[in-house]
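Encoded as structure tokens, here's the structure I'll be asking about.
Of the protein chains in this complex, one is absent; all others appear in place.
Note that the chains are named A and B in the order they appear, and that numbering of residues resets to 1 at the start of each chain.
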Amino acid sequence: MRSPLFPFVTRGLRVTDDAATTGGPGALTAPTLVDQRGLSPRAHRGGASSPTAIAVIGGLRLANSFIQRYFPQILLGGILVAIILVFREGGATLMGQQIRNALVVGAIYALVAIGYTMVYGIIELINFAHGDVFTLSGFYALIIATSFGGALNNLATKNGGIGLVLALVVVFVATMIVSGFTGMAIERVAYRRLRDAPRLAPLITAIGVSFLLEGFMLVKFGADNVQTKNHDWISGSAFTIGSVTVDWRHIFVVAVALVLMFSLGAFVRATRLGKAMRATAQDRGAALLCGINVNRTISATFFIGSALAAAGAIVYGIYYGSIQWSLGYHLGIIAFTAAVLGGIGNIVGAGVGGFLIGIIFVFGGQLAGGQWSESLIFAVLVIILTFRPVGLFGVDVTTRA
Amino acid sequence: MILSKRLLPFVGLVGIAALSACGTSGPTSSSSGGSGNLSSCQGTITVATDLPLTGGDATDGPPVQQAAQLATEQANTNKTLGGCTLKYVSKDDATVAANGHDPVQGKANLTALASDPTVVGVVGPFNSGVAVAEIPVASQNHLALISPSNTNPGLTQVGTNPAIDTNSLYPGPHTYFRTIATDTNQAEILAYVAVKELNATKAYAIDDQQTYGHGLRLLFEKYFAQEGGTILDPGAQSLPGTTKDYSTQISDATSKGAQVIFFGGTSGTGCGILRSQMSASLPMLGGDGCQDAKFITDAAANANGAEATSAPDVSKVASSQTFNSDFKARFGADAYANSPYTPYGYDAMNILIQSIKAVLLANGGQPPSDSTTFRDDVVAQLHKVQYSGAVGQTSFDQNGDTTNTGFTLYKVSGGAWTAKEKLIVDTSGKVSVATG
Partner (left out) sequence: MPSLSLGRGRTGRPAVSLTLKRDQGTSTFWILSGGAAVLLLMGWLLPWFVYPFSGGAGYSPMDVVAAAPTGVGTILVYALGICMLVILLSPIAELVAWRRKKPLDSQWDRVRLVVAALGLLLTLAIVGLYYVVQEEPLFGQIRPHAIVDSAVWLTMAAYIFAGLAYGARGWVIRRPNVAFAVVALPFAALIPLMFHQAPDFIFWAASSLAIYTLLALGLNVVVGFAGLLDLGYAAFFAIGAYTCAALASPKYGIHLPLWLLIFIGAAVASMFGGILGAPTLRLRGDYLAIVTLGFGEIIPAIATNNVFNLTNGPDGISSIDQPRLGAVNFSTSPAWYYISLLVLVVLVVILLRNLEHSRVGRAWIAIREDEVAAAATGINTTATKLLAFAIGASVSGLAGAFYGSMVGIVSPEAFSFSVSVAVLSIIVLGGIGNITGVILGSFVLTFVIFWMLHYLNEWSATLSKTVGVPALGNIDFSQYTYVVYGVALIGMMLLRPGGLLPSRARKVELEHSTGAEDESLAAVQGRA
């Protein structure tokens, strides 16, 4: 678990107990130093002379380090237990259906989470606008799919497999490019000038951009759900396992997510631009000294992140058949949780995190009731960050957070 | 040059003082006299609406506001109040901070309206949460408040909603009315439909975590159980109105053998989305929040077969058709397209205007000189009103609830809502199909 397949950030795979106990600012922090200011100082300093206090603090430390070390196992164990409970509740059919639902939901979260993780990895900004870029891309796709006098729609629905593939390729490529440029423009206008300002400034502009995009979509496309008009491009069921029917749509969603994730992973690992991204993420200053065009690299990161969000939005539109202006906020926050779960800055981590969040969302909703689904996600978020901020496939965050 | 000569005093004069006879040009009753004739009526009488018009409520609120505005415009054109001017003020209780209806803004709006002596009645609010904040202000100021859409029974009927202490809402006289029937009536009818007509013994209920949806769902569960049905997972599956994926709940429902899925909520909070994701062969039942065009758009291919109760079908009644054609002519949109509450808003305003007219007539064609007396008279008149309008025959009981408690069951067929039958509840809670 410790070595991600395509580590976005190659440095600092030293995931130790200490790494999670962050607290140090940037460069000065060495893990041992952090631990000194973790839970231990109170035992030494805070007047904890009574044996009970020492015992309690010791117990806490033990629990803390236990959770830190075995976090993936605990999480996966919990998920397994949830799946078994659902099996007991509704048999294989229910379990299978919910796994299918979870994978679909998770695939969309994964695609959005990658954008968060890339941007955070490279400029340490929670890009609140990313969820809205997702929604906006959905509208781009809608416009592209319905322009040319419905030619694409005819191509997709009336010409069999080849026509569908062609139409999808056109929609995907066009939307991803437009959306990528939107992301670049947002970075150029709202974030670049604040790259070296205090942390809060770009965070607030990110929230501002989010409001701006939502407002724009509200004015332009109205407050209601908008039909994407390509819901029927893909239809019919592919196969049935037991009594669980898997539709082509389900396969399409998950396949697109997986293909894009892995090609992005390969891209970041193998290409020059990918290397530049990793270098910039690791140390912007040093990357600059090495002759990497940092601005261009960051722009490219935004392009790719937004393009993946666009892919997610197209998939979303085809799967659900409708989009709405306000969609991005909640979806974005949950996707961000996925990125954190996977270890922020780590592309594969974000992908896996997306699927895991999908499972938590669906199985939590099944077992505890849908009203707790979101709370459960946020609870997971709080627990991860408290006990293991590095996430599942963590990189050393002592210098990152 | 006109500007230089006139701008200067203008700037100065208005600068010191800017004028505005704030609320002072009230109804000035000049002697009584006049018999039943309103042509000698003098003064300005203000009516207002307080509805959410922006943010997250930007779909449901505005058509209702427009309908109420239409009613005032028609009244002025027809000189319903004779020589008196009917002034209309629209208040928005949605705020940027809350992105939608906000009880704080509602209370502020009503405080402002109540402080203006020319205001005699308000149509609104839209949301029960806002109503809870506004009713005490209206009651204290003797101001009539007529809601076109509050269905929470706790607002008027003591002990029907554990969350609302009804008595403490009215520190003054009872001035709150509503033109729409309460959720109690509707839930009784919905439970009847589910058990007797859909022959369901197992129902799966989902709601939207809103006051209306959640309340209706709890009442539905109560009456469904009374009719002998079983609710699967009672009280659970209360999802935020922003939910876009109901696959978990649908799989859960089918695996538990649900025979009907009930949704407590509106089209804006997921009714149509839920329908679009479930199997079209499974019956779905909803309240009046679902019965609109938005549902059909959202549910797309799956819309057919869904059923919902809503306002009595008056589409064949002339008054309703007239209303819709007038609305179309004035605002260029179908009155029923965006909100099922539009005709209720229209009727609420018309009832208010009729009551004002009755007060004027009773007072010799002039507004009462004292604004509190005027307001009290209007409230008293509202209790007596018999009005036939776009939603049928409306009158109010002693709680201010409409006696028009019938609902029509609608079903989507051929991509449009069609009325199936009208159901009525008697005072003992017994549901029956109305004839004719």
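A few notes on this one:
Everything that follows uses one rule, which is that a residue touches a chain if its C-beta (ideal position, glycine included) is under 8 Å from a C-beta of that chain, and two chains touch if they have at least 3 such contacts.
Here the structure is a predicted model, which means the values were calculated and not measured.
The omitted chain makes contact with just one of the residues A:F336, A:F355 or A:F393: A:F336. Remark: the omitted chain is touched by one listed residue; of A:V86, A:V171, A:L194 or A:I234 this is A:L194. The residue touching the chain not shown here, chosen from A:L213, A:A281 or A:I323, is A:L213. One chain is missing from the display, and on subunit A it is touched by residues 21-29, 33, 37-39, 41-42, 45-46, 120, 124, 126, 189-190, 193-205, 207-216, 218-219, 283-286, 288-289, 329, 333, 336-337, 340, 371-372, 374-375, 378-379, 381-382, 385-386, 389, 397, 399, 401. Mapped onto subunit B, the footprint of the missing chain covers residues 6-26, 44, 46, 48, 53-55, 58, 87, 89-90, 92, 94-100, 102-105, 107-109, 111-113, 115-116, 118-119, 128-129, 132-133, 136-137, 140, 152, 154, 161-165, 168-169, 171, 209-211, 214-215, 238.
Definition applied: only the chains that are shown with their structure count from here on.
Note on chain placement: the centre of subunit A and the centre of subunit B lie 42 Å apart, centres being C-alpha means. Taken in their complex, subunit B has these residues touching subunit A: 56, 58-59, 206, 209, 233, 236-240, 242-245, 247-249, 251-252, 255-256, 268, 272-273, 276-277, 294, 297-298, 300-301. Taken together, the subunit A residues at the contact with subunit B in this complex read 90-91, 93-94, 97-98, 101, 104-105, 218, 223-225, 227, 231-232, 320-322, 324, 326-327, 330, 361-362, 365-366, 369-371, 373-374.
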